[in-house]
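Of the protein chains in this complex, all but one are displayed in their positions.
Coming up: subunit A.
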Amino acid sequence: MENIRLLLVDDEEDFRNIIARRLKKRGLSAEQAGNGEECLAMLEKNQADVVILDVKMPGMDGLEVLHHIKKKYQKTEVILLTAHSSTPDGVEGIKAGAFDYLTKPVELEHLLEKIKQAYEKIQRLEDKEKEAEFREKMEQQMIVTERLASLGTLATGVAHEINNPLAIIKEATGWMELLLKKEELAEMPRKADFEKGLGKIEKSVERARRITHQLLDFVQKHDSALSEINLEELVEESVRLINREVVNKDIEIVRKTKPSAGNIWTDPYRLRQVLINLLNNAIHATSPGGKITISSSVLSHFQAPACLRSQASPAREQRKNNSTEAVELRVEDTGQGIPKENLKKIFEPFFSTKSPGKGTGLGLFVSQGIINKLGGNIEVESEVGKGTVFCITLPRYHKTEEEPEKNSRPDFWKKLGL
């Protein structure tokens, strides 16, 4: 209530001063305007929450000012001050959108009460707006999640079905390569061409196999491998595994893990897989001389992680884990950053900005799948030219959820008769 923005409009300066002084005593400071034009000019510069507006003023009268205010600043509430004899003005004012009217001489308690009510109305509207905004965000997020899930089901179905023909191509190629090595074919014309062709087939099968295996990683069950792990050690271990690339590229890795992050109950292999994936991405995006920072911290249950604050929902967090605590892992790089138009797509399967054959476009997709299954969230923030932050939040204790459809063959394939 103290930081409410008040504007007092009346042509009688003495009256304004008295009211302003009295309001001040009660902890409310009010701006002052001597006529309608001045009022509108002041609103132009600084919006007000509540305008206390005298109706009877020379020049532009209160009702006219009210029309202007309501047209331009829908959120601003107006309390009209009318002369004792002109109640119709007040009624007309309310019809035109005023919050209420008071008759002069004004009783300060009444005025205060009205200001308070008007302010409460503003806050109610703001809350409603925020809620609607939040709900919309959640709905959008749901749509994205569902879309990713169905894409995942489809993609893993494809992967399963493709593995068999891949195995056949692979064996056939290997067999032909063996034949070419036989003595009877030692003098075969253009033998090198055949060998070159077979080599390409073999390499491409290997590439396809990497894709199918990564996709199948996405649906892999992991509930059997939950254990208690020390977060600091996990980070240490992951960094060790990628250290060679870091040294080769002259990138500094900074660890800001706090021992207080302590132990968490999760799947160490899967979490390490995600960390390594994020680190590899960071290394790839960062130029020599750059820096990658890994930090961990503890989050109390209701506090949304800093990087999610804009869209975090306590309700959702609560639903996801009934425990009291969560931990946060951040991987921050000083790399090239991700353009805004790509930011939404990076968790989609097969989205990649690397050249063909270099990346499968599945790393983040799989990582997100893993983190979600571990009861957590993964979010990204990025600025082109400055760097990227990936932020993982995980419950300290992950309870295994029921996963009814794990490796089951999707209906889609049955429908196709495959």
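To be clear about the criterion, a residue touches a chain if its C-beta (ideal position, glycine included) is under 8 Å from a C-beta of that chain, and two chains touch if they have at least 3 such contacts; residues count from 1.
Criterion: contacts and distances are computed from a predicted model.
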*What name does the UniProt record list for the absent chain among "RNA polymerase sigma-70 factor", "ABC transporter substrate-binding protein", "Thiamine pyrophosphate-dependent enzyme" or "Two component system response regulator"?*
"Two component system response regulator"
_Chain not shown: contacting residue from A:E171, A:E252 or A:E383_ = A:E171
*Residue among A:D217, A:E332, A:E348 or A:E379 touching the omitted chain*: A:D217
*With the missing chain put back, which residues of subunit A would touch it? List them for me.*
159-160, 163-164, 166-168, 170-172, 174-175, 178-179, 205, 209, 212-213, 216-217, 219-221, 224, 407
